[in-house]
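There's a structure below that I have some questions on.
With one protein chain removed, the remaining protein chains of the complex are shown where they sit.
Coming up: subunit A.
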Amino acid sequence: MASGVPPPSRAEILSLFRSLLRTARDFADYNIREYSKRRTIDAFRQNKDLPDPLSVSAAYSDGKSQLEVARRQAIVYALYAPKVKSIMENKL
């Protein structure tokens, strides 16, 4: 537990949010893409009013590790994306 580390600033949190949404956009699979976008927005909205800096830091580092996972998986899903997209993407 690093007690001397300050909690993330508003700018850092917003930057994490934007990176997550940008990475979500890169998913080749329609369902995963929609889920990542929706889950990011809902998670940040839910954690909007966290009371103490410790829980804010914890949520921020959790978000950062999720960003790493999303970045890797976006590449893996793109490597094996089927040639034909989901029906939902045709009419959009």
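Here are a few things to note about the model shown:
Definition applied: a residue touches a chain if its C-beta (ideal position, glycine included) is under 8 Å from a C-beta of that chain, and two chains touch if they have at least 3 such contacts; residues count from 1.
Simple rule for what comes next: contacts and distances are computed from a predicted model.
When the unshown chain is looked up in UniProt, the name that turns up among "Vacuolar protein-sorting-associated protein 25", "Trafficking protein particle complex subunit 6A", "cysteine desulfurase" or "Protein YIPF" is "cysteine desulfurase".
Of A:Ile13, A:Ile32 or A:Val56, it is A:Ile32 that touches the chain left out of the display.
Mapped onto subunit A, contacts with the missing chain fall at residues 27, 31-32, 34-36, 38-39, 42, 66, 69-70, 72-73, 76-77, 82-90.
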